[in-house]
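Here the complex is missing a single protein chain, while all its other protein chains stay put.
Going by the order they are written in, the chains are A and B; count residues from 1 in each one.
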Amino acid sequence: MPHEAITVDLHCVTKWSKLGTSWQGVSLDTLLDGVETTAQFALARSYGGYTTNLPLADLLHGQAWIAYSYDSGDLEPKHGGPARLLVPHLYLWKSAKWVQGIDLRRDDEPGFWESLGYHNYGDPWREQRYWGD
Amino acid sequence: MARAAVLGRLTWQVGTVAGVRDETPTARTIMLDVPDWPGHQAGQHVDVRLTAEDGYSAQRSYSIASAPGSSVLELTVQRLPDGEVSPYLAEVLAPGDPLEFRGPIGGWFVWNPESTGPVLLVAGGSGVVPLMAMIRTRAMSGNRAPFRLVYSVRAPDTALFAGELANRARADAGLDVTYVYTRSTPPGWPEPAGRINADILTAGQRAQPGLSVFVCGPTGFVEATADLLVDAGQEPRTIKTERFGPTGGQQ
Partner (left out) sequence: MNAHLDGNVLAGALRELFTVDITTATGQCVSCGTAGAMGEARVYADAPGMVVRCPPVTRVVLRLVRAPGRAWLDMSGLSYLELQLPT
């Protein structure tokens, strides 16, 4: 499966951004290539029961990867390894750690943190951290 | 001493640094003057908050090292190499400076000077701080419950309160202090450096009835120690732990 080197800025809700981080991963475009779907939403599921939701369109067009390597090494568990979702254009909590699967859905289901105060979409450029932002 | 009942939400307040005292090359005690301090229990902590000019704030918990009874609290802070808060507290903060904090916090990991049962205190590194508060509180209250401290450190010069512990143990037959050196030992030490083990913890005794155990330190140390104790027959519900782990996201 084709994989890529990715260099991106990360935006954490509570701290400043971490710029120029480098990863290796597989693009969601590659993973979903050939998948026919009417789904408009996605729910990423992690080991441990965490979930996060986002529009399917935000996973495509070069915007998202399943990353398994960080800074030229294996992705450590504390950073979400062995594999995590990486969606740099949204706040970092959307980049689900310990990713187990991604469900494509017709309806939008708020994830673990989105159901307890965190913004449903999470655009850092509009500072969408919490409900109502 | 009646425990002050502080009803109402806990809010941030500002204390003034009354003094600082170096404990080791990388740790020091901050004496914080809090005029209306309601008192605290040995084992409780405060949350300290530092706010930068751009509004960014970082918050960490520090155990209270001193016994209750004074409006000056002592916080003993170990400087962590990549800490966000500890380098400032351990190196920069000076007498006269304000320090924002809230507390006292916690009610689970505390020792009450009205208890009479024997106590085993097990400390890993800076985990000794709340246990020192218990030792100091015991002395101040005249409590005669047997106390044993097992203190695991990397090297002799990283041990906090070494002089005070030696003095207290010498003067009080009811307080016993045992060191475990994990990296380097003092000259003439009979054993090679090594980690804590069941023999050291039990000191050859089968589980004492009525023994309460407090374990404090890094998460890995606490878990390993608790496992050793349970395997040696100590009832899990008699063991209270305080893990110093990676801190949570700031609020």
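In this text, contacts are C-beta pairs under 8 Å (C-beta built on N, C-alpha and C of every residue); 3 or more make two chains touch, one makes a residue touch a chain.
Values in this document were obtained by computation on a predicted structure and should not be read as measured data.
Visitor: Quick one: which shown chains sit in contact with the chain that's not drawn?
Guide: When the entire complex is considered, the left-out chain reaches A, B.
Visitor: Which parts of subunit A are in contact with the chain that was left out?
Guide: 12-14, 47-49, 77-78, 93, 98, 113, 116-118, 129-130
Visitor: Residue by residue, what part of subunit B touches the chain that was omitted?
Guide: Those residues of subunit B that touch the unshown chain are 3, 5, 7-11, 45, 47, 61, 102-103, 105-109, 219-220, 223, 240-243, 245-251.
In this section, only the chains that are shown with their structure count from here on.
Visitor: With chain centres defined as C-alpha means, what is the inter-centre distance between subunit A and subunit B in Å?
Guide: The computed centroid separation for subunit A versus subunit B comes out at 40 Å.
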